[in-house]
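Of the protein chains in this complex, one is absent; all others appear in place.
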Amino acid sequence: MIDLSTTIGNAWFPSPLFTASGCASSGKELAQFIDLREIGAVVTKSVMSKPRHGRPTPRMAETPSGMVNSIGLQGPGIDAFLSHDLPWLVSQKARVIVSIAGETIEEYSTLARKLRSAPGISAVEVNISCPNVENRGLVFACDPDASRRVIDGVRKTLGGELPIIAKLSPDVTDLVSIAKGVVDAGADGLALINTVLSMVINLDTMRPHLGGKTGGLSGPAIRPIAVRAIYQVHEALPHIPILGMGGVASGRDALELILAGAKGISVGTASFGDPAAIITIQNELIELLSVRGFTSVAQAVGFAHRPVEESENS
Amino acid sequence: MIDLSTTIGNAWFPSPLFTASGCASSGKELAQFIDLREIGAVVTKSVMSKPRHGRPTPRMAETPSGMVNSIGLQGPGIDAFLSHDLPWLVSQKARVIVSIAGETIEEYSTLARKLRSAPGISAVEVNISCPNVENRGLVFACDPDASRRVIDGVRKTLGGELPIIAKLSPDVTDLVSIAKGVVDAGADGLALINTVLSMVINLDTMRPHLGGKTGGLSGPAIRPIAVRAIYQVHEALPHIPILGMGGVASGRDALELILAGAKGISVGTASFGDPAAIITIQNELIELLSVRGFTSVAQAVGFAHRPVEESENS
Amino acid sequence: MTNINKSSERLIATVVSNKRVGQYHQILLNVGQMVNGCKPGNFVAIKVGGDNAKMILRRAFAISRVSHSGPYGGSMELIVAPFGQGSKWLCAQIEGATIDLIAPLGTAFGIPTEPVRALLVGGGYGSAPLFGLAEVLKNRGCRVDMYLGASTGGKIYAPMEGKRSVNVLKIYTEDGSMGERGRVTEPIPGLIADGLVDVIYSCGPMPMLRAISHIVAGSDVVHQCAVEESMACGVGICMTCVLPVADSEGNVSMKRSCIDGPVMDGSQVMWDLVGKIPEAHA
Partner (left out) sequence: MTNINKSSERLIATVVSNKRVGQYHQILLNVGQMVNGCKPGNFVAIKVGGDNAKMILRRAFAISRVSHSGPYGGSMELIVAPFGQGSKWLCAQIEGATIDLIAPLGTAFGIPTEPVRALLVGGGYGSAPLFGLAEVLKNRGCRVDMYLGASTGGKIYAPMEGKRSVNVLKIYTEDGSMGERGRVTEPIPGLIADGLVDVIYSCGPMPMLRAISHIVAGSDVVHQCAVEESMACGVGICMTCVLPVADSEGNVSMKRSCIDGPVMDGSQVMWDLVGKIPEAHA
């Protein structure tokens, strides 16, 4: 038997497999295909203060082993989320990580305040890959100072109760320094990686294909970037739990990210190809861990960083 | 008939299709498969001052629709290059863009000095995605100031004769500002994009697979990132010629990058799958351009940026 | 639990046959019991490209019709246009090949409880689900007229057997190569003016659906249309397939065409806002 359980801050999960924010909607849609209690947690679509229509269509383009999306955080807003979506998840006995997104530092804090008193939440994921309307639309996650301030505000508002997972963008020159900044500001864990800024040109219209022009690249194409990001950050901050994601579509992919340093794995785009992917991945991961002699997921976390033994060196 | 010719600075090329640096070795190896005179130019493997062994093997891992490499700039050094490789290319009547790489700002200038008097070179591509040994190994292309200084040194050494193409890395927060910096410093053109920093963990050894640990992701997987980079930079600097690259494997891919703003296209990884890929791509591009009513490549460059017409808006 | 995707399941189906019909492929899949849950309007999401494919998303196809008892048990028919690499791959699958699919997905055409006069309008492969629908309507005692349109005759899908359930079948092509020359939408205003139609069921390109919606606007005719938006997941989790839909109070929201559609009330779709975003929420 493999002990699959994992922790992020003071939150405990029976499995390291999570949905990825924005890739499971509110959870209801997947319930026909998987038992939500069997996975680590449902990470909800990033919720903002107000309801939002998101970006114009087309919102996606498939690319080799990947896809580019520009959804633009369509959602019902925090109040509707708390009165409808969250209670449903709780009623299903699913563990829930709520992802929040804002356009100002203040908005993040406001969201955190509303979550504070909501029952049934295991952790808060703070999606800082959003344009900061107060600073020329520069994405928070690309600005070390703004990243820190967002997390600082959320930390202060939440107090010590709920673990905070800061979700970072790979589109930066120095990921490690951004990671250190948000950890200093009070993040208990890091989610790596959000999508990679991309574009597809439509050869019929000969213009950018997506309504939002640019979008985020996800899926197996970006897995090597995710592995690098996780490895780098785990090397620099070995004690900070990492929720790894980016192109995980099989147990072998999940194990690759775990060996690089992830304590949990979010499955995003793979669920579009197969809504039960997360369960298949979980089963494959168990098999791969046991073949390698691991008795727990925890043993494999960051295993690729172990020092080289003399015998290997010769 | 489509006019395929293109220019970068004062250099003229009969075709917009080039090899990509490091993906055609010195040109000799491809000559069995393609006529080197038929393509725009051979962009040589980045050459350094001294001969170099490069990184330990394994040097590559295939990933979904891509590959990660860590060759580490193995090469014969500039003197051997100038006495053997370059004369051979010139004897074949191939047009040549020489790619140079250095570990110090001084090394780049030294290389430029040696190229200055070498006959048969159309342009110099300056690969600044190298670790700067004088600054904690920080990659030049990730440091706006170092990037600028490299190009400034090369410009001063070369004088006005040879066009300089600065090759940038996508692994930065603000690509446009780096692009502006090197253009201010004297670059005539920009090459976008170099590989994306990545890693693959070997599930047997459970360690990083590549001898050099991290490597660069290339191939179709990164095409959407390349398109975005080219689009962004062309938007900001519409008059600066861009040599576009990243995952081009067909005429449609080449056209996508051209519409985004590339005046020339380098074909890299696709040549590994098919050494004659560049010729196939060239033929497909001609067909796609003519179907769309273009009579020259030049007309299509940056076409995706044209203002939206009223009729489309309704 | 919820009702979303109710009775949808993933299945490895076998290709029973694959025939070329005009510019389309008529593909018959052995899906067993799954047919019991399939209704006209539902669609299927198919994994394309095989095991090593660089294509990671499923492709959506309308279920043309299902047969409960065949030589192989329940089977499902699709009418597929070889368009891009995914649909071409599907069209290249031969008898005996296995297909990974999820079905039934999405909403179905609403069936009136009373016998009504129904007009079924199909564009291109959009006619596929209309023949199954015609059968159901006919069994309910409806009068069923079917108007099919396409740019050219090769793109008209109208199988012999399908015509049994239809009172009148008219074909329009833009190049006049089959049926009458013109657009399938042209005769509709006349039919409505003459009071010959209670309900229009439509399936085809978005501009056709939009045109019909504009035609019926102001009349009493109900318009149920099956929309076609680009879908990444087909099961409601990605939010790519949205279009602006007004509720009865006129509040517009971006609805998912995979679970709130593909069949929608044409009068509620805000056609002029498709591809745009409505005013910000108040």
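Odds and ends about this structure:
Note that the chains take the letters A, B and C in the order they are written out, and that residue 1 is the start of every chain.
Here, contacts are C-beta pairs under 8 Å (C-beta built on N, C-alpha and C of every residue); 3 or more make two chains touch, one makes a residue touch a chain.
Owing to the predicted nature of the structure, the values given are computational and were not obtained by experimental measurement.
Every shown chain that the unseen chain touches in the whole complex is listed here: A, B, C. When the missing chain is restored to the complex, the residue among C:11, C:34, C:55 or C:119 that touches it is C:55. The residue touching the chain not shown here, chosen from B:137, B:160, B:238 or B:273, is B:273. In the full complex, chain B contacts the hidden chain through residues 22-25, 28-33, 45, 50-60, 62, 64-67, 69, 71, 74, 77, 88, 92, 211, 219-220, 249, 269-276.
Contact between chain C and the unshown chain involves residues 48-55, 85, 89. The omitted chain makes contact with chain A at the following residues, 64-65, 220.
Convention: only the chains that are shown with their structure count from here on.
Of all the chains, the one whose CA centre sits at the greatest distance from that of chain C is B. Each chain gets one centre point, the mean of its Cα atoms, and the points for chain A and chain B are 33 Å apart. Averaging C-alpha coordinates per chain places the centre of chain A 35 Å away from that of chain C.
Multi-chain contact residues of chain A (touching two or more other chains) are listed as 64-66, 219-220. Those residues of chain C in touch with two or more other chains are numbered 54.
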